[in-house]
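Missing here: one protein chain of the complex. Every other protein chain is in place.
Right, chain A next:
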Amino acid sequence: MTFLGIPTASSTGHLRAPRTFPEAAHDALGNAQLRRNLGDATATIRAKRAGVVAELPDWEQLRAAGAAIKDETLAHLDEYLIQLEEQVTERGGVVHWARDADEANRTVVELVRAAGADEVVKVKSMATQEIALNEALADAGITALETDLAELIVQLGHDAPSHILVPAIHRNRSEIREIFLREMAGVDPALTDDPRALAEAARTYLRRKFLSAQVAISGANFAVAEAGTLCVFESEGNGRMCLTLPRTLITVMGIEKLVPTWRDLEVFLQTLPRSSTGERMNPYTSMWTGATEGQQFHLVLLDNGRTATLADPHGRSALRCIRCSACLNVCPVYERTGGHAYGSVYPGPIGAVLSPQLTGVEHNPTLPFASSLCGACFDACPVAIDIPSMLIHLRAQVVDAKREAHHTPTPEAAIMAAAAWTMNRPRWWARGLRAARLSRFVRRRRALPPPLSAWTASRDLPDPPRETLRDWWQREGGVQ
């Protein structure tokens, strides 16, 4: 039992970007194949989503309802979590609490060992990606097999997911064929890049694993506190196989994934599939409550920076996120860089606000700036998370953290302070603008010094006017 309300130490796992966003984006932008794959895929999902969202006359009310349910849950998270624990326990499940990724991984490894297994099948799960569970299992000599097709492609390709919902979005089918031929034991060497043939190869490969696995590991899209019911949404049926066949099921779930009642699920059953895959209803919705006779069920409740996020009134609504990835698909920055540039398991706009909050902004200081603040993410979010405002809030935290860390202001801070000082003194401002006119004679081309060189690398500067607007006004503007 952990004490909620006391922000935990910073999180661990796959949340900290090893490189700055601009550095990582540089590589992605230079990869023409990746850019094309991403552009095509996001455009397709965007159009599909727009179509099915437009079908619902009450979409805006559903968004508001989703936001309200999640906010209510977060406001009383302690009570609902205890209720969930009681319900799960009463129905034969075992609940474990994990403060961070290390604790969660240790718990899962011990449970798999206790079940006497050295191989587990997995349902695609963001929480287990977040805590780097596969790596922890591998260190303990346990093989974890991803059973979601895209996740399997990523795993076999020794790659990292690039999208919350479509982890292999950055790969096209000929690349997938090559990965299968190289990595998948027993695959037909005559395999073509026909999607159906690729899916069939994966199906045959996975079927053997489903039938032999003793332990399955899943995440959870939702948990119903009043009933102790866990819920997974998926499209391929692999989740259902994992959730029913093995004797032991271990679910790792972030503590924010709750809804209070069964009735609350109704909203998300409509908004999640429409927002994520552009479908009216997702193909497989599996729900389970406690353990069936002869089987074991363990629920690992993961904090990993969530209570710290909850403690920030401006940032906590990021915990409403239902991981639909609608914000990724509409984000112009994500569309050009892909998920790897974000350096965390949570890419795109939601990643740019969630990762720095889970880790503390000092560990992901460039992510809040990885946005042009165009606002498309806010419009697309089915739980109405105001991501642009949150990005701005986190940017101020980053600047404050730098102020505290350095005694002398950064060049940027000095420029901002000087600009603000001048802008608050119209006479100085007018003089400054007049001085800028002199740059007409410098001409406008390439060789400006940093940071302005970032502008002139690809864009000309405008020719300043001969006369500023205020000078014109003083000369003759008052004249009608």
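Remarks
In this text, a residue touches a chain if its C-beta (ideal position, glycine included) is under 8 Å from a C-beta of that chain, and two chains touch if they have at least 3 such contacts; residues count from 1.
The rule is simple: contacts and distances are computed from a predicted model.
Chain not shown in the complex: UniProt lists it as "(Fe-S)-binding protein", one of "Spore maturation protein A", "Acetolactate synthase small subunit", "PTS fructose transporter subunit IIA" or "(Fe-S)-binding protein". Interface residues of chain A with the unshown chain, by the touch rule above, are 21-22, 25-26, 29, 35, 332-333, 336-337, 368-376, 378-379, 392, 395-400, 412-413, 416-417, 419-420, 423-424, 426, 429-430, 432-433, 436, 451-452, 454-455, 457-462, 464-465, 467-470, 472-474, 477, 480.
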